[in-house]
Structures are given as C-alpha cells and as structure tokens.
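With one protein chain removed, the remaining protein chains of the complex are shown where they sit.
Think of it as A, B, C, D and E in the order they're written, each chain with its own count starting at 1.
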C-alpha cells in the first residue's frame, strides 16, 4: 500500500507530462507552503518545550559542519567531472548542500504513518542546514577576493520566507507549549497531511515542467541528481549515528543531507551568483532529486537507518 | 429546517442581486473546486476499494447511453421549439446532457444529512457522464462532414481539470483504501461540507450575475432550464431502477441526469463550437438549472426515488 | 504563557519591521477575513437560536447610542487638541466610533481559552456598531447642508463585505440552529483559531508597515490611539453594566468600544470624505490601536469587567 | 499592408482599487466603448500602495477609444477624482483592429 | 543619447482566458519572439468578463516584435479568432533595448 500523499505527487507528475489543464493558483501554493513551514516549526517548538535538550550546541555545530562539507564534495564533481561552468557548478553545489523542506515534510509523514518517533530538535537542524551551503556556493563562484554584498545576502537568507516561518513557528510552539497550541491544532496539525497532499500535487506539476530541460541537458545532471543524494544520505546516517540519534532522527538527517533546496537557495543564488543558470539547478533539484527522494529515497533511508542503528547499537 | 449549505447559496444570490461588495477571490474559487473534485473522487475510490464491484461495465455502458440520449431530446426542443440558432441549440443540449459536479456534491450532502447510502461507483458514473453529450453537441453543430479537431477536443475534455481530478481522486482513493486515506481525511472529508458552503456562496453570486441575461432572453430559456432537468430526472430514475440501484443511488443518478454542466462543457464548446453564444448556455445552466436543482430539484428527486423504489421494489 | 495567536501577531510585526520576505497573498487574506466574519456571524446565530432573547431592542438601541456618542468625544479631541484638519479629525473619529472585527475575534478567543461565556447577541451588537459612527463622521466633515450622496453611502456601508457576511452568518446560524450547522463546523468552528492566527500574522505585517507613518506624524496620533480605546473601554464597561451583561459580555462590549475600524469605515470615508488622508487614520487604527488592544487592552478590559461586575454585582 | 487599422487612443488610469465601480460608471457615462482592468500595485505621490489587503491595492483601467472620447473622459476623471485620490492618467496613440468596435457608446 | 534603442511594435491582444494556449501557439507560429501574459477583466461588445471564475476571465497578451511580424500575427489572429471570441487587438510603437532579442523566430 502506497502512501496517498505520494500518489498525489504521481498524479501531479502524470497530469504535468500529459499537459493536463491543471494547476494550483499561485496564492494557494503560497498558502500551502506557509502552512507547511509554520507547522514544521510549531511541531518542533512544542516538542522542544516538552523536554530538556541536552547537547543542542554540539549537534547544531556538527550539522553546520555537514552543511559546509557537502558542497565541497558536490562542486568538484560538477566542475571537473561534469565540466560545468564555474558559476553553475557552485550554484548546484549550494542547492545540494542545503535542504528541501518539502522532502523533510514527506519524510516526517512517512515516519508518522509507521509510528516511528524522532528527535525534537530536527526542525531546528533543518533550519540551521539551510544556510552554510549558500556561503560555500558563493565562495566557489566568486572566491574570497571579489566583492559579494554579504549584507544584502544575509538579509535575503535569514529574512527569507522559509527561515522566518520555520524559526517563528519554532519559537511560537516553544513559547506556547503543548497546551497552548491546542486551539490552533485543527488548522496546523490535523490538516498537515492533507495540505502536504496538495503541495505534492503541485510539486508533481512543477517536476514535470522541469523534465524537458533534463532531456536537453543530458545524463550527467540526472546521474548527479541521484548519486549526490545517495552520498548525502550516507553522510547524514553516519553523522546521526555519531550524534546518537534514534532510528527516526537518523533517517531524517539522512533525508536532509540527501535533499536539495528549491526555495531558499535558488533565491539566494539569483542574487549573489546571477550568472548561474537557474534552469539547470532547478531541473536537477526539482526534476530529479525531489521525485527520487520522495519515491525511492525515503524508504531507502529508513532501511539504511534501521540497519545502521542495529549495527552500531548491537 | 433548511440545510445550511443551501442557505449559503441563498446568501450568495441575495448579495449578488443587491450588488453587495462580495466576491470570493478567483484563487479561492479554484481551491474550493479542486477540493470538491478531489474529495468526490477520493470518496468514490475508497468505497470502490471496500467492496467487489459487480456489473460495473454494463452500468457504465447504460449511463454512457443516457449521456448520448439526453442531448438528442434537448437539441430538437431548443432548435425547433425554441427557434434558437443551430450552434446555440447544440451547445445548450451538450450542457444538459453532461453533468454538474457542484449539484452532485449538494445531493450527496443532502443524502448524508439523512443517512441515506448510495452505490460506491457513483463518482465513476459522474465522471463518465461528462463526456458523451459533448460529442453529440458538436455533431449537431457541425455534422459529421466538417472538420472538427477531435484530437484537440479530446485533450480539452479528458485532460480538463474536472476529469483529471475526479479520476485522479478515484485512483488514489482506490489505491490507498480506507486505512490509507485516514491521514488526509481532515482536509478532504471533514471540511467537505464547509468547503461546499463556500462554493455555494460563490455559485450564488455567479447565479445572480446571470439572471440579467435571462431577463433579456425571455421565458423560453427559463422554461427549458426547469423542464429539461425534470425530464432528465425521470430518465435517470428509470434507468437507476433498471440497474437495480438503491434509493440513494437512484436519486443521485436522477440528479446527474437533471444537472447541467458549467465547467467542462462550456470550455469544450468555446473551442469546438465557438460561434455558440456562451452567455445563453451559462445563463440557463447557472441562472436557472443550478438554483432549481439545489433548491427544489434535489428534495424532489429523493421523493421520486423513494416512491419509484417502493413501486418497483414492492 | 502567552496565547499562541498573539505570538503570531508578534511574529508578523517583527518580520515586518525587519522587512522580511513574508506576506500572505491577497487572496488568502480575503479568504481568512471571509471565514472570520462568517464564523462570528454563524456562532452568534446559533447561540441566538438556542435561547429566547429578551430585551434585544433596548440593547441594540443603547449600543447604537454609544456608537453615535463615541465620535462626539473623539472629534473635538482630534480637531482642537490635535489641531488636525476637519476632514481628518472627522474620519479618524468615525474609525474609533466603529469597531474592529479582528479585535473582537481575538477577544472571543481570549475568553474561550479561559472558559468565560458571553451574551449570545454580541455578534449582532458588533454588526450594529459598525454604522452610526460613519454617519457622525460624515456630518462632522460636511455638515448637514452640503450634499452627501447618502444613497451611495448606504449601499457602501450596508452592502459592504463585513455587514453582509456578519448578518448573513447570523441568519444562517439562526435558521440552521445548533444541529444544522454540525456538518460545517469543522471548517468554520474548529479551524477558527488557526485561521485567526494566520489573520494576526498578516495584521502584524500590516501594522509594521504603518509604523513608519506614525514616526513622521508625531506623538499626538500615537497618544490618541492609546487613550481613546481606554476611554472607550470604560464607556463600554459602564454601558454593559447598565444592560446587566455578564463579565464576558461586559469585556466584549468594552473591547468593541475600544476598537477602531479598519475595513468598513476606511472604505466609507474614501467615498464620502475623500479629502481625508487615509494614511493617518489607518496608521492610528492599525499601527497603534490594534496592537495595543490585542497585546494589552484585552486582558485589561477583562480585569476591568471582573472588577466592575463585582462592584455592581456585590 | 494587409491589416486594416485606424488611429485611436489608449487612455490608461492607475488609481485606488476602492474607486473601481465609480470610475467605471464615470468612464461609461463619458462614452467609453469598453475597458480592461488589471490589479496592480505601485508608488507615487501618495506613497506605497502595496495591494496587501482590501484597501491598499491599485487598479489600472485601460480604455481604447477615439480622441474626443478620450479627452472627455480624461477631463471628467480629472475634475471628479484627481484632487482627492491616488491617481495618474496617461494617453498614448494606438492603432486598432476593427475600428467600429471603438466608437463611443 | 547613451542608450541604443530601435523602433519596434507592441502588439496587444485582450481576449478570453480560455483561448490562452491556442493563441500562444498561433502567435509563436507567426514568429513572435516572446510574449507576456497578464490576467485581466473587462467589458466590451460581448459584455462584462469579470474573472470571477474559470471561464469568465480575460487575458492580455503583449508581443514586442518588428512591424512585419506584428502585421502577420495580427492578420492571423483576426482571421482565426476575431469572429467568434471576445477579443480586441491594438498596435503601438515602442523603442526596445537590445533589438536582436525581438527578431522573429
């Protein structure tokens, strides 16, 4: 039995490929993403409020390090192996070092339907992971010497929609606590999976519209869009093992490492590395990696987490 | 006691006639119709998943036949009795041979509030009924000889929003089954009647905006807009009787036969019979038949179904 | 522990001041306000249907009188003390004599979280209070002599979105009764606080965008935006005492008197007193009074109502 | 040239969304044969109008018509609304297909 | 003058939203080098088109191109759509930056 939300994604891709007369109005897509971001934040905040968080700082630092490290692997692959232009390689590396909130949401729904718990701080780690890859990507494109407007970039990143809503939700959930959020649960928590279904329907349509680009830009990008997440997921699993995460948390960190940004990073790259072609990075991130993670990656990463947990736990 | 959703329709009509400063944003109207279509499909799919469906093929065939037959009655009435232009008569006949998803939704809510069940395959029959009348309408307008771009038309119809979402919902509901759809029930099932209320509010506003046209185009169209549904409902009831449907299914098939399309058919006619005046067909369908069915027809069709069931059942 | 919905307001203000990349699409803002207005109306209608309403007419009259009286106090303060232009003073006085539905919604949520009941007719009084201040404001700006198009104004006010939806909801709730509205409760009642949270997020962003104006227009407006609500709340409390309201009803009437309109009155003033600068009235109403009431006023008015109830009740 | 076109005027008015119905009435009274409305946002003398919510958006109304109608409408709009509302108005030349569609009503 | 501009034509078509994909196909076949679409509402010979829901909205399609392409597109659109659809079409002169972008495809 397949998760119905995944089926919505398949419906979207199919409708998109068939060029059906179907699209979610922009305003609805925005509402849906606002709700997802707030809900993920709120849930995290409520969980954090419930229990003392030991060792938050080392975890955040370790995850930050991973965010800096992943594009260091991705860039050379793209630049030398893929012979891409410097700016394009840097931009794509930044996308893959950062994270996709939509993929994370699907992974939590996947865990929930299997009653597998996970560490309360995951939404915080998600938020933290958005940033470092952007910095590395810009440095690859520009070097340290040439003038990037780091101030403007900082605004764009830290005051972008995703970080503001994730952090805002986290703080509200944490301040209100489990009792406090009760009255807003029907909108934010009960509807979560339905909203996620609508989101995936639209993501399917968007994915389909990026497949054409891939057909033109050849197999390298497609291969990268599958292999890089696999590599990332291994890194995420190993790091989660070192940090002593549960199976659920391990699978989520693997998913984060495997996922590629399509909101925060594209926006930042348009501003800081405008000569990079956004069509390429989005085709890889939305056309290949998102569907790969949602359809194949997530169950795989869970299996890997279960196996690795048993190895290191036993 | 009147159903509150009907009262929303009355509120919309009243506000529209008084020219109040009220309208649902287009994006919201689209969200609402997307939700209705998906929900109807999902519900149907879940029901189909629950039980073996015997005799689906003969039912689908019989209902297809009804879809071809209804415009054969409507067209002569419009063309000879109503002295309408050939294209207009053909287009209106196509509208009345096809179905209105909104009317169907109101009818299911009506049955639900009276705890009356119905056949699981109704959403499938609804989907099937959208198509044949369009073909008949085009043939009336063009004849077999002149070139209609059937290919383009096929795309328009089968890849139009309503069929894609109804069929998509059906397949997802069927694949996920009753257990699988649980997580998305709060959005799609629990909110259904509230969403329907918003939909009817907007439909009321739209209905009001079409009343002016009717005032200009005389009584024939208004009479047709009431008599054709009544005729259709008798046909639907008789056919349901032959197919051995329960009271609920009989009433729904009567409602389908009585209802007139205002989404799929107008779109198809604009493309295939563009010389038909869309104002006329929408005025009849939205200004007369939709309110007639919602306010008077649906209870009537239930009474008729109960009576006829007892006649043929006894 | 702070109410989470208030925290959403704080998030909105903060994001707005930091100029974060965050805004609710217009269509969503409209959906959210339509839902709030309908829900408030429906709730009121259902309550009214439950119990016989004694003494509705005297209450409505008394509240109407308050609506006429409040701008009589506000106008001289603005015109002579504040030395504002006649049109501006008249317009702002109209804003403060009328009411804010958003503030009312927050106040009912506040009472609900404390399990404090209130009189069923409050939504009706809310609706009634929208109007009189508009008339007084126009008379101050124009005098009786010069021609105001009262007909056009009447349309604008009575057929404006807020009155149509509030009254429509009231009538639907009343006609359908507690049983009848059951099927639409999940959308309108269960989601209420979540929807209110989204509304407050957007209101926070709007508030932030009006703070700049205040910085330019000095302290008088800011002082007025705090003192006038305080004065109004005392008037509301006293009147509620005379009418024999419960603590909850007293607090709500105080809140209504303290709140300033930002939907119905601005629209009416743009049409009837167009020479008034809308920036000033909105800066006061949205930049000062709304946040003051939401953050500080509402708890204060409850404390005042509890104290005054005990004084007059004991 | 195979397409038959004629010289007409495009009158464009950008103003507060709240004015929509009254502006349309006024334009039709001046003989406008039709109009097209877009929801827009912007900034001018009266500050930023950002379309974030009900009151704060702008609309842009385009009317294609002959020179006489355009001038009449422009004068009327100026006298009735220009003083008190956020508004700009421009005129530019256009050629139209099917000129008979654009004669005043 | 420091900016290099060239004379081109702006072809503007306002029509039913339902026509979007077929109109775009037609324009591209006529050699339109690009296009821009806006969702609009309006009124003309065929009554009010108010964008309240699916079928009832208008779109405005702008194409910047050279005179020849504009005339070809205009003639084609007139022959194929003007009879049966709510539609107006106008042409006006524009100067463009980077003229090479606007040569026909």
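What we mean here is this: a contact is a pair of C-beta atoms (placed from the backbone, for glycine too) under 8 Å apart; a residue touches a chain by one contact, two chains touch by 3 or more.
Remember, it's a predicted structure, so these values are computed and weren't measured experimentally.
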item	value
Which residue of A:177, A:278 or A:299 touches the chain not shown here	A:278
Touching residue (missing chain; options A:167, A:191, A:205 or A:284)	A:205
Residue numbers in chain E that touch the chain omitted from display	1-3, 5, 8, 10, 24, 33-38, 64, 92-98, 101
Missing-chain contacts mapped onto chain D	12, 14, 38-45, 58, 60, 71, 74-75, 78, 82, 88-93
For chain A, the residues touching the chain missing from this view	23-24, 26, 29-30, 33, 161, 202, 205-206, 209, 262-263, 266-267, 270-271, 274-275, 278-279, 282
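The rule is simple: only the chains that are shown with their structure count from here on.
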item	value
Shortest walk length in steps over touching chains, chain A through to chain D	2
Distance-maximising chain from chain A - centres being C-alpha averages	D
Sequence positions of chain B contacting 2 or more other chains	24-28, 30, 161, 186, 190-191, 267
Where chain D touches two or more other chains at once, by residue number	none
Pairwise chain contacts under the document criterion	A-B, A-C, B-C, B-E, C-D, D-E
